[in-house]
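Heads up, one of the protein chains got dropped from this complex, but the rest are sitting where they should.
Labels for the chains are A, B and C, by order of writing; each one numbers its residues from 1.
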Amino acid sequence: MIVVMKTQATQENIQAVLDRVEAAGCKVHPIVGAERTVIGVIGDGTAVDRRQIGRMKDVENVMPITKPYKAASREFKPEDTIFSVGGATIGGRQLTIMAGPCAVEGRSQLLEIAHACKEAGAHILRGGAYKPRTSPYSFQGLGEEGLRYLAEAREQTGLPVITEVMDPALVPMVCEYVDILQVGARNMQNYTLLNAIGRSGHPVMLKRSMIGTTLEWLMCAEYILSHENNRVILCERGIRANETETRNTFDVNAIPVAKQLSHLPIIADPSHATGRWEYVGAAAKAAVAAGADGLMIEVHQQPDQAWSDGRQSLKPAKFKRLIDELRPIAAAVGREISGSSQVMNLNGQQPDSGQKVMVARV
Amino acid sequence: MIVVMKTQATQENIQAVLDRVEAAGCKVHPIVGAERTVIGVIGDGTAVDRRQIGRMKDVENVMPITKPYKAASREFKPEDTIFSVGGATIGGRQLTIMAGPCAVEGRSQLLEIAHACKEAGAHILRGGAYKPRTSPYSFQGLGEEGLRYLAEAREQTGLPVITEVMDPALVPMVCEYVDILQVGARNMQNYTLLNAIGRSGHPVMLKRSMIGTTLEWLMCAEYILSHENNRVILCERGIRANETETRNTFDVNAIPVAKQLSHLPIIADPSHATGRWEYVGAAAKAAVAAGADGLMIEVHQQPDQAWSDGRQSLKPAKFKRLIDELRPIAAAVGREISGSSQVMNLNGQQPDSGQKVMVARV
Amino acid sequence: MIVVMKTQATQENIQAVLDRVEAAGCKVHPIVGAERTVIGVIGDGTAVDRRQIGRMKDVENVMPITKPYKAASREFKPEDTIFSVGGATIGGRQLTIMAGPCAVEGRSQLLEIAHACKEAGAHILRGGAYKPRTSPYSFQGLGEEGLRYLAEAREQTGLPVITEVMDPALVPMVCEYVDILQVGARNMQNYTLLNAIGRSGHPVMLKRSMIGTTLEWLMCAEYILSHENNRVILCERGIRANETETRNTFDVNAIPVAKQLSHLPIIADPSHATGRWEYVGAAAKAAVAAGADGLMIEVHQQPDQAWSDGRQSLKPAKFKRLIDELRPIAAAVGREISGSSQVMNLNGQQPDSGQKVMVARV
Partner (left out) sequence: MIVVMKTQATQENIQAVLDRVEAAGCKVHPIVGAERTVIGVIGDGTAVDRRQIGRMKDVENVMPITKPYKAASREFKPEDTIFSVGGATIGGRQLTIMAGPCAVEGRSQLLEIAHACKEAGAHILRGGAYKPRTSPYSFQGLGEEGLRYLAEAREQTGLPVITEVMDPALVPMVCEYVDILQVGARNMQNYTLLNAIGRSGHPVMLKRSMIGTTLEWLMCAEYILSHENNRVILCERGIRANETETRNTFDVNAIPVAKQLSHLPIIADPSHATGRWEYVGAAAKAAVAAGADGLMIEVHQQPDQAWSDGRQSLKPAKFKRLIDELRPIAAAVGREISGSSQVMNLNGQQPDSGQKVMVARV
């Protein structure tokens, strides 16, 4: 870290900083300029608390040099993280398409849309059983009943399933039903939840909060990784900005930034990142062109009857067309959207897959 | 709600909206203008889902008329909510000063600062036993050991205590030790936690998230209130904006806005709202002048040794001076800062007694 | 517009609003609900001032229905605006690539980079002669000398040129040198400048401000269009958000949104939208995939010697590679990047010719 002293700092106060840092076992490197003294600190950054030093007399600022995330960083693990879940690969040349309704509304609704998503080319089925709603009076999800329908849909379609979990106490139970846990944007910094998921060892997709910086996001991934649960997927789903024509603002920059700073796969969610179905296609194409490892898209048979987020849901036919339009863009950036990539994994037992999944070609 | 049809909407699609709304039991009121048709919907707003209507053909926009919060609204309960906790009053003419260290670091540290805070004029002791930290490798709080020290400090000083809780499963245990639960900014929309706290019936202070609108904040209060737990305190602690000289941006407007829209008491946290001790005083004065019902201020014996947030902590002497400087401002807006209310409550008055607390003048 | 009365509004105050609106020549449509009265106003929206009504007694809110921009709207002009400037087409099937240095630093620097940009496939040359710099002590641009170099570069390469203008008084002079004026993000709402440019009749590219909504942006375009200067290009160059790894946050949603709401062509500036050369490629690809009509990219021979913004500039070879990588993405969305349109203009066709430009296929 670099400690910047005030221009009028006394020799005594400069010495106090030097002493404090050295006492913590770090080497100091004072740089005496014409106007002020700046102190370079070499050694284990965790030995000295940046904020404590910042409170010492005549200290103007303390600037960290090293990024605080370790296990999530590209420097720690230079090669891309790739893993497969229930037959679907996350990371690597094949893009992963997650699709399904915002909320599980019932058995027949889910099964119907699950088949439609699969036929359109989806690799993973999404569906919310626990819904974080702004209002306590809104539909809060079907709970475990919804999880059972998800499991049934997996059995019928062979698609692994992902669902959001909000209650740390329910993590073990939810793990029994689904292949991938999802941490929603509102819970990105819910550390109790992150720790519970980390301990579960289950694959997880961590959505970035509407306000989180990449650094904060990777620190949240670090919470999960610190439990040696390495199957973490990042998901950019839009930030909150000034625009009112869209529900959120899709931060497409986050894709190459995350790719540069971290080895974790990154998925984009154009449904939430725009909030309006008219713009989902453009955002999905942008995400693929920018290097995303996959997409999560909301699909509903009758969006104007959806129990939540119908405004941003595509109908199955439109979703299918979009996947087809995405293929040449994927190809242009050296990627592929498999309609049958899972078939290739049937002969190789993948982590957590348990059962063999039969997937029809599109 | 108001449904705005597109300028080129067909008669058929307009009729479809009318039919849908009427089928839900609402009355419709179409307004046919030169350019477009607008439909007023009268009746139970919850019967029709705004987002579903927004997804119907030729609908351009759907605008809600009624605010979605009920129990938290001033219309629902016109008079200010005032209650007392462990002898301290929240709301009403007397301002409530909460003070203490960011984190409970040990028994002697806490007891010493607790006495200092009380002597300086604080009415409630704060201290974190569970700390939400950006890094999983940082100090995470002393946990239940910290709670025991808080309870001991209360016994010694007579000050009721407030502490943050992050894990819904720990709510019942934490309630046994402390007088007021705190929901941190990062957990404002952690609905599982809000429900657990609502069910506990324990007094709670709900911090506004760094990005939350007043509407979202009051909806989170509504989650707690919906369990008929009415002892909810709002706390403005700064939002995230572009400024880099301060850690957060104190949204002082939030005080009169919350007062107008809601009956709940509102506390300001100038320590987090600035992030730098140099600015805590100015922000505290602004908060009182703007009509806050109290303040939460971080106080530490040796801020440059604090285990967290030393940069924004005041030393006891400075804190005491600040309280004295605040008194004439409080008086100017018809409020008062009592300096010895706690003395009268050492005999163990319980929260919720409902009775008006007698407060000695300083 | 819709006038929402307070729940406790008196009959007298409701009547006052009705009278006021009717006196302005509008028809009123009161909707009396169980809780409150809402008044629909039909007629010329400009006859009644929304903010005045909002200040009347018992009025809670006034919501506009009609978008305030007219000439910029897609409803006003359903077909895309396409025009050609100095031989380059803006809008339409062919994407327009603008490239060049952030600042004109000297004659040989500019001529060299101009030829390199042309060879790499650029259609328009950019270069700043007047630079808006945060510091008054930084290089402010070569001024008219820089304009002369731009004109010479155009003569040598056949590429039309674009440059930023900041001083309304200089607009006529700058028009003599360049083909397209640029309004920078900081000046988006500099109405004096917009009016001066509108009056000039010269083609202009209007950058969105770091904070502007689409509505505000289109209203600024409206300022120019209101002078019957219809050759307006929109440019998205990144907004200010919380991320610190990038200089700005590229709002890729703005592309489909602008396309839906307006007929004006839209260019993306991935150099400013990321601020770091490493991310320019990903953002450029995202922009094309999302439907942008072109790109503006900063190119410099020696970015580490650039007088401004070297951090975000590509070297010519890298720029050329990027253009090649963009071609299949353009094709995937039904667009094309022409590589030799300039050749046809070496005979000295002047800007503003209005004629449809014949563009050779690559």
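Methods note: a residue touches a chain if its C-beta (ideal position, glycine included) is under 8 Å from a C-beta of that chain, and two chains touch if they have at least 3 such contacts.
Keep in mind the model is a prediction, meaning the values are calculated, not measured.
Checked against the hidden chain, the listed residues C:149, C:277 or C:319 yield one contact partner: C:277. Touching the chain that is not shown, out of B:149, B:177 or B:250: B:250 (per the contact rule at the top). Counting the whole complex, the residues of chain C in touch with the unshown chain are 46, 49, 51-56, 68, 132-137, 166-169, 186-187, 189-192, 195, 210-211, 216, 219, 222-223, 226, 240, 277, 303-311, 313. Considering the complete assembly, chain A touches the hidden chain via residues 2, 4, 7, 29, 31-36, 38, 40, 42-43, 63, 65-66, 75, 240, 242.
Where chain B meets the missing chain, the touching residues are 211-215, 239, 241-246, 249-257, 260-261, 273-274, 278-279, 281-283, 285-291, 325, 328-329, 331-333.
Keep this in mind: only the chains that are shown with their structure count from here on.
Chain centres here are means of the Cα atoms, and by that rule the chain farthest away from chain C is B.
Among the chains in view, A has its Cα centre nearest the centre of the complete protein Cα set. Centres computed as Cα averages put chain B at a distance of 41 Å from chain C. In terms of their C-alpha centroids, the spacing between chain A and chain C amounts to 32 Å.
Centre-to-centre separation between chain A and chain B, using Cα means, comes to 29 Å. In chain C, the positions touching at least two other chains are 242.
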